[in-house]
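The complex appears here without one of its protein chains, the remainder shown in place.
When the chains are written out, they are named A, B and C in that same order, and each has its own residue count from 1.
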Amino acid sequence: MKNNMIRAGIVGVSGYSGLAVLELLLKHPKIRLTYVSAHNTSGSLDEIWPQLANRTKLICEKFSLQNAIEQCDIIFLAVPHTSSMDITPKLIAAGKRIIDLSGDYRLKHANDYEQWYAHPHTDTINLKNAIYGLPEMYREKIKTAQLLSNPGCYPTAALLGSLPAAISMTDNIKNIIIDAKSGVSGAGKKMTASLMFCEVNENFKAYKVFNHQHSPEIDNYLANASGKNFDLTFITHLLPINKGILETIYIQLHTTTTIENMHSLYTKFYKNEPFVRVRKLGVQPELKDVVNTNFCDIGIALNPAGNLIVVTSIIDNLIKGAAGQAVQNMNIMCGFAETEGLL
Amino acid sequence: MKNNMIRAGIVGVSGYSGLAVLELLLKHPKIRLTYVSAHNTSGSLDEIWPQLANRTKLICEKFSLQNAIEQCDIIFLAVPHTSSMDITPKLIAAGKRIIDLSGDYRLKHANDYEQWYAHPHTDTINLKNAIYGLPEMYREKIKTAQLLSNPGCYPTAALLGSLPAAISMTDNIKNIIIDAKSGVSGAGKKMTASLMFCEVNENFKAYKVFNHQHSPEIDNYLANASGKNFDLTFITHLLPINKGILETIYIQLHTTTTIENMHSLYTKFYKNEPFVRVRKLGVQPELKDVVNTNFCDIGIALNPAGNLIVVTSIIDNLIKGAAGQAVQNMNIMCGFAETEGLL
Amino acid sequence: MKNNMIRAGIVGVSGYSGLAVLELLLKHPKIRLTYVSAHNTSGSLDEIWPQLANRTKLICEKFSLQNAIEQCDIIFLAVPHTSSMDITPKLIAAGKRIIDLSGDYRLKHANDYEQWYAHPHTDTINLKNAIYGLPEMYREKIKTAQLLSNPGCYPTAALLGSLPAAISMTDNIKNIIIDAKSGVSGAGKKMTASLMFCEVNENFKAYKVFNHQHSPEIDNYLANASGKNFDLTFITHLLPINKGILETIYIQLHTTTTIENMHSLYTKFYKNEPFVRVRKLGVQPELKDVVNTNFCDIGIALNPAGNLIVVTSIIDNLIKGAAGQAVQNMNIMCGFAETEGLL
Partner (left out) sequence: MKNNMIRAGIVGVSGYSGLAVLELLLKHPKIRLTYVSAHNTSGSLDEIWPQLANRTKLICEKFSLQNAIEQCDIIFLAVPHTSSMDITPKLIAAGKRIIDLSGDYRLKHANDYEQWYAHPHTDTINLKNAIYGLPEMYREKIKTAQLLSNPGCYPTAALLGSLPAAISMTDNIKNIIIDAKSGVSGAGKKMTASLMFCEVNENFKAYKVFNHQHSPEIDNYLANASGKNFDLTFITHLLPINKGILETIYIQLHTTTTIENMHSLYTKFYKNEPFVRVRKLGVQPELKDVVNTNFCDIGIALNPAGNLIVVTSIIDNLIKGAAGQAVQNMNIMCGFAETEGLL
């Protein structure tokens, strides 16, 4: 039976996102994982990730376009930005479906890409066709996507936390400030002096202030969903933990509202969503409740004056912020139950 | 020579703030520590705090008003709120100088106190005379204070981070949002289920949303300094670290400014302050650079539109946010060099 | 189909082990979870554990013997010691199969229990019949066990790390020293001053020196397996992490051996075990590779003189050290594949 299953491959398994996709696919009952590759390493997967011993016999190879094309129906790209747009056109041309976890196909305008990723975009044709894989916004389009661009971790929490207000209260919103905090795995596995243990542990700081490449991604998709370019500020901080993002989203209104209205707005907006949980009134979500899951938990508060909504939105940056959402998108693309392999 | 020195006492040495005052006073070259007491414990200090073995022969006693009065000239109260206002009137009546680290004398209006501390204020006379011990604002008044009310940890970082703008750009400020993050020692040593190791470690959350007792303290002293009641929002989060507060302060302006102007404003404002360091343009302060010191480090950024200042303000909550500032205040009150025992 | 499945229940779902069993059973494809209870809490499971929202509709009730008997075929007891032996006899009498995660049925002699658990044993009849649930030792007996006593977390790592040598080199062993280090969740969820975040974080210490109740459990089962009472020392330390145990096991020999012999001994001993992974020669296991899994990873080293084996043995204390092993035992008891729901 396994032989008739959809064949999935992972390119870039030596990074944290690639590993997270692999762990999810190993447990997924509906697909067959047939291909894994990495940039610099090959051999038994437990040579790269000792935790995989006894769990898979898959061999990791250095990326080969031909093998990937021959052995897969759908391919997860967990590679650094710019690498993705080198490979993607060829895989697309071969008729493969792609779930790209890099930033290469998220910004719809090539010049935005060049500004924020410091590199010209070399695949503008596929850029146009790429579908942004936030299921809560674009589920219908995802179903038939050939090239799915998986959202960034910060944008996932930001968009899920602000969409209901942005869509329903568009003209009432004066501005939005997103104070974001992320665990360290969000920065990937690359060696960096500022991410050495003694530099992060018992420490906390803001970084890339007004300079984070996820900022235009949030701008774009919030505008896309609401029809309005919001006055939006996005500031990121580094938490001394492995995994998890919490964003405190301050939505300033022109008029006043009530906490019950706001809570009801969010609850209704997400009532059929399997992976978004709006917490009860008065309850703040905590990172530990979503780490290692594909959930986004949301808390709602309102200032006493009634004109400032404070939304707290949390995800696991490697799951709902990367690999979990990628698998959720695969489920949608393949017609599986959306929660398959994710609960 | 030690015999002619000012005699200092600590009431409440079994808490984290009390210990921090003790550690600083043991090294202070200008005072003699003559009295320490705790609520529930007595005996050798290293019975309470093993790290003090071989460092002092002081004996901790259960608090005795008479002994405190006889043995001290100046008394640090590191006790829970409401306990301070039980003791303070008697010590004041005996002519002692008091540095109160509790919240009892910070809010100038007794009804504010009752609202935020859930207890009526029972010493409104001394409340009127208490001096708020933020040296950067009230240095002159502190010199002759008999009852000094030491600021809260969050308000210290908030006020130092927002005062220059609040004073110099008062009417240009639309609103202020303070997104505050604190290490766990800020909550004191009391046993609490939500502060058990496994509940905090690898976790992060907002707490006491729109309900933190430090909120009116920030409001009051910002209004006091600027003559204006700002539209101010203050939200607190719990960091999985022992010590340190970082506050990201969003100051929205009516008109635009430049980053150079803003940086220059802050640099000039603090140019003679021994314990406030405004970081260079483009540099974000990191908690580890102030932990275990009495410094407040400040970073300045501005949004591209030029109408939103983002100030990051960091302190060690137990030092500049409590014990260190208390000793700085003592230095001012006693005519010592302000940095004595603190560098 | 679910209706014909074995019905499983959990008593004590509000503790860390109970939660861990619940999380595994929710994903287990071969059983139906029909009953959960807790000592002090009832209601929707996400009231107790917010992370369970959207994942189960099970209602937690205060323990009712009658309901447990009516609704379950097999029952996991994740209760404090002494509570288990209050309930167990009645459940056994009703013909239920029990997997007890407490310490109540681990020590085969009632007087040992009384000495180490400071309480007389009140169910000595079932104590005699209880099967110790270390599959790698007692797989055959586990298959037909009615009362399965799930091993302690420390003993699991200790026994798996020392059994091959203890069995094959019995008379060559002079003595064994086990230097054990555990994360904090091993201590359970009970509020304890010494387990507050600021008391554990950035700290490390030995505790319960020569006084840990897992010491006789290791002694007993090592003697049981080898026929010899070893000279064994077991010392425990508290790691500032949530989960994981590493034990460094020093096995002193009368004669010398080679590292190849030792490695081969361990590799062969565990070659068919799905959950024990002996690392390659020269590789030390790391806690992060077993956390959140049911694996025990083992590293082998030998001193240059050839007469001191140093085994490092690691597990996740809540999975292989508690809930995962319990489910592994259930799989064996029910005739499922041993890895079902665990990979």
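FYI, a residue touches a chain if its C-beta (ideal position, glycine included) is under 8 Å from a C-beta of that chain, and two chains touch if they have at least 3 such contacts.
Since we're looking at a predicted model, the values are computed, not measured.
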Residue touching the undisplayed chain, where the options are C:Ala157, C:Leu239 or C:Met330: C:Leu239
Full-complex contact with the absent chain, from B:Arg55, B:Lys189 or B:Lys208: B:Arg55
For subunit B, the residues touching the chain missing from this view: 26-27, 50-51, 53-55, 202, 274-275, 277, 279, 283, 285-286, 288-290, 292-293, 295, 297, 343
Interface with the unshown chain - residue positions in subunit A: 16, 184-185, 189, 191-193, 195-202, 240-242
Hidden partner interface residues of subunit C, rising order: 175, 177, 179, 181, 199, 202-207, 209-210, 231, 233, 235, 237, 239-244, 246, 248, 250, 252, 284-288, 291, 299, 301-305, 308, 310, 312
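To be clear about the criterion, only the chains that are shown with their structure count from here on.
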Maximum centroid distance from subunit B, chain identifier (CA atoms): C
Chain closest to the middle, measuring from C-alpha centroids that were averaged per chain: A
Subunit A-subunit B separation of Cα centroids, rounded to whole Å: 40
Separation of subunit B from subunit C, taking each centre as the mean of its C-alpha atoms, in whole Å: 47
Approximate Å spacing (C-alpha centroids) for the pair subunit A, subunit C: 36
For subunit A, residues that touch 2 or more chains besides their own: 202, 285-286, 288
